[in-house]
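Of the protein chains in this complex, one is absent; all others appear in place.
Letters A, B and C name the chains as they come in the text, with residue numbers starting at 1 for each one.
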Amino acid sequence: MSPLPDILSQLNDDMRRDDDWGAVASYIPELAHIDPAQFGIAVTTADGEVFTAGDAETPFSVQSITKVFTLAIALGRSGDQLWRRVGREPSGKAFNSIVQLEQENGRPRNPFINAGAIVTTDEILTGRLPREALAEILQFIRAAAGDENIHINDVVARSEKSHGHRNFALAHFLASCGNLNNTPNKTLGTYFHHCAIEMSARQLAMSGRFLIETTKLPRLIRPPRIRRLNALMLTCGHYDGSGDFAYRVGLPAKSGVGGGILAIVPGVASVAVWSPGLNRYGNSKKGTEAMASLARDMGWSIF
Amino acid sequence: MSPLPDILSQLNDDMRRDDDWGAVASYIPELAHIDPAQFGIAVTTADGEVFTAGDAETPFSVQSITKVFTLAIALGRSGDQLWRRVGREPSGKAFNSIVQLEQENGRPRNPFINAGAIVTTDEILTGRLPREALAEILQFIRAAAGDENIHINDVVARSEKSHGHRNFALAHFLASCGNLNNTPNKTLGTYFHHCAIEMSARQLAMSGRFLIETTKLPRLIRPPRIRRLNALMLTCGHYDGSGDFAYRVGLPAKSGVGGGILAIVPGVASVAVWSPGLNRYGNSKKGTEAMASLARDMGWSIF
Amino acid sequence: MSPLPDILSQLNDDMRRDDDWGAVASYIPELAHIDPAQFGIAVTTADGEVFTAGDAETPFSVQSITKVFTLAIALGRSGDQLWRRVGREPSGKAFNSIVQLEQENGRPRNPFINAGAIVTTDEILTGRLPREALAEILQFIRAAAGDENIHINDVVARSEKSHGHRNFALAHFLASCGNLNNTPNKTLGTYFHHCAIEMSARQLAMSGRFLIETTKLPRLIRPPRIRRLNALMLTCGHYDGSGDFAYRVGLPAKSGVGGGILAIVPGVASVAVWSPGLNRYGNSKKGTEAMASLARDMGWSIF
Partner (left out) sequence: MSPLPDILSQLNDDMRRDDDWGAVASYIPELAHIDPAQFGIAVTTADGEVFTAGDAETPFSVQSITKVFTLAIALGRSGDQLWRRVGREPSGKAFNSIVQLEQENGRPRNPFINAGAIVTTDEILTGRLPREALAEILQFIRAAAGDENIHINDVVARSEKSHGHRNFALAHFLASCGNLNNTPNKTLGTYFHHCAIEMSARQLAMSGRFLIETTKLPRLIRPPRIRRLNALMLTCGHYDGSGDFAYRVGLPAKSGVGGGILAIVPGVASVAVWSPGLNRYGNSKKGTEAMASLARDMGWSIF
């Protein structure tokens, strides 16, 4: 009998006991009025079991977590060519910093900071229409989750676009360095749309199964690439809080400004947690705490 | 029967086939005249077996690899108080950069860049004489390796001190920010000495066993701390090449400018490789290649 | 009898003797195919005399030199309120750097680097249409020069807009920091148009007379403001080559990427020089040399 149902139920109670939920991201107006006092968690195991607690069926904006899927797609399309345009090192800066981009001539440090994710989207978009690229991204995520009921929230996408000056600054800077194949408008239009995909914690945990590396589940990508995606999630998945997350939780994971976190226990499970209030690094406050607690209780660590 | 003897033997042959050994570090005069065309590797398993190939008995200057041991000691002495003085995030800069130190008011980003390791040494040194601190460091390493025949090369230590202007700049900067308890001269004297410890690949692999986390070996530190040390090695152990090493090799590891690398396969093995020629990140060129090859052949990855 | 005719004639000969004209700016396509082997100079004195030599009647794109006029207009409209949005310090960076903007939260260091000039244009534009703002700028320059035959080259303006990714990056970054009142598109549309104003060296020298500070000419702005504009030209007028220009020439001056330089001899003269080839700071190569030579020959220096 899995101890997970009891552990998740207890975790859900613990998280709701403390009133400090963190602050919802304010720079995307559509996300700014979400109630921070929500918490949901879901675990899918390599054996195909699913366990949930709290608001695990509530859809939320997965935002930067989609960068894991677009990176998988871009590597599938372009292979190691992608690394000519973007690096694989932690940035040591905030997610939306432009300083590094100027100091390193327009090559973003990794695919999970905004500048790097814009390049990744641009790579997928090359030679195609935005709706074709978005269709592939959605199709990949739906196949990974085994769930056709995953959609883009168009209102959120448009809200981001009209308030996305920092991302436009990044895209134009990339263009000025010759590291954008499409116009900033076209690439960012696509980028904002895939960031606006909505999933529940259950759906997100299901969609992360392709990173578990197990023979028990159908394969979307080859094992060496799985390991590499997990490596990037560990070193770069939480922006300038990645080292701290690796130290405290010890699992590869990717966070989104919507309050979601997707974490992988290699060979064992995919975990999704959601709570919209953020800590000072821009990662889910309760989500990070819950991940640390769950990893400790289950003895999950890659180290 | 372990496949390791054949794999290591083959690896040794492969490494010696290619003539491009990289360049030996030139900024420490005593290390500058070492023949780069050397290669040794050693693996110690959780079961207590040891396998070696190549120049595995030749002692070399372990340099920054000692930072793993001093960090373990400092955490043992001061616990989480240490994190008031030094962070846990990858730096996104070269190992000896001073830029970040000014931008973040004298708190180094992590204990494995030079500034952070100087703070760690300073923490160990607090309230004691340099020879007492050095004795504890040597004792810890000898206990870990189960080998009393590990020593400091005093000539190398003095050579570093007389050419260590960059490290003196870091130490004085730390002092100017109030983040040094001892004088720069005293702290750096100790720092240069523990960096000048010499081990063979065999000794280094043996000394890394305390990070394997297994019940089969005597414990030097508790498992949660083992995992945390491994996490820091993965995210910060190769300076600004840490992300790349995690991506290509997928194991927690720490490199030294003397050409050594210590890598841990959690629960399984401790691996030491040595080849004095460096790549552009300042990490052993052949050592990095050998680690990638060995990890691939053995299916070793934490991801 | 003024020695200027002979000096200018000699200077023109000297400049044409050496074949190293520097390289024409390549990032604005319309300017990239201009013949670099051109040189013109004009001096207008406080007494109303005008002396010229070389290609002094050839119109060229004055580009960043217009920033002197837009700053004068913005100060006239908004007074010291402008300094809430932009600083008065040399930047220590290239003209189009975005690093400083992030480090100082979107307040450009001075009104002569691109980011600061975009803010200045934005200030003039507030509450008005681009064509109204452009009409005021043209009117100011024509009045200063006493010459109605000064126009915007619309082809150059459009060329800059379609290749101005770096400026769009700056404008969006300013907007993301709340330091842009108009849309990036509107402000930059205006900015690119006033940068595309064309004048000959003679016209430019005439237009600079309002900065001489003399009772012999009609006043466009009050003397204390004249001195302050000259101070900003001296400390910031040549981007990251300002200190060198002050050291070698010793006159307040503003350069443009089209190869023009406007320099002021307080109380004495306004000098315009033009040669389209640039040095490594992005300032006119022959223009800088000619200014140094003329200042030396005439004993002109503010120091």
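The rule is simple: contacts are C-beta pairs under 8 Å (C-beta built on N, C-alpha and C of every residue); 3 or more make two chains touch, one makes a residue touch a chain.
Bear in mind that the values here come from a model prediction, so they are computed numbers and not experimental data.
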Legend entry - Shown chains touched by the chain that is not drawn here: B, C
Inset, instruction - Taking the full complex into account, find the residue in C:Gly92, C:Gly127 or C:Gly178 that is in contact with the omitted chain. - result: C:Gly92
Inset, instruction - Among B:Arg16, B:Arg128, B:His172 or B:Arg225, choose the residue that contacts the chain missing from this document, as touch is defined above. - result: B:His172
Legend entry - Candidates C:Arg109, C:Arg166, C:His193 or C:Arg209 - the one touching the absent chain: C:Arg109
Legend entry - Contact partner of the left-out chain, one of C:Ser242, C:Ser270 or C:Asn283: C:Ser242
Legend entry - chain C residues that touch the omitted chain in the full complex: 87-93, 100, 109-110, 213, 226-228, 230-232, 234-236, 240-244, 246-247, 250, 252, 266, 301-303
Inset, instruction - Quickly run down the residues of chain B that touch the omitted chain. - result: 97-99, 101-103, 165-166, 168-170, 172-173, 175-176, 184
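The rule is short, and it goes like this: only the chains that are shown with their structure count from here on.
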Inset, instruction - Work out per-chain C-alpha centres and flag the one nearest the whole-protein C-alpha centre. - result: A
Legend entry - Inter-chain centre distance, chain A versus chain C - centres from mean C-alpha coordinates, in Å: 47
Inset, instruction - With chain centres taken as the means of their Cα atoms, state the distance from chain A to chain B in Å. - result: 32
Inset, instruction - Please list all residues of chain A that touch 2 or more other chains. - result: none
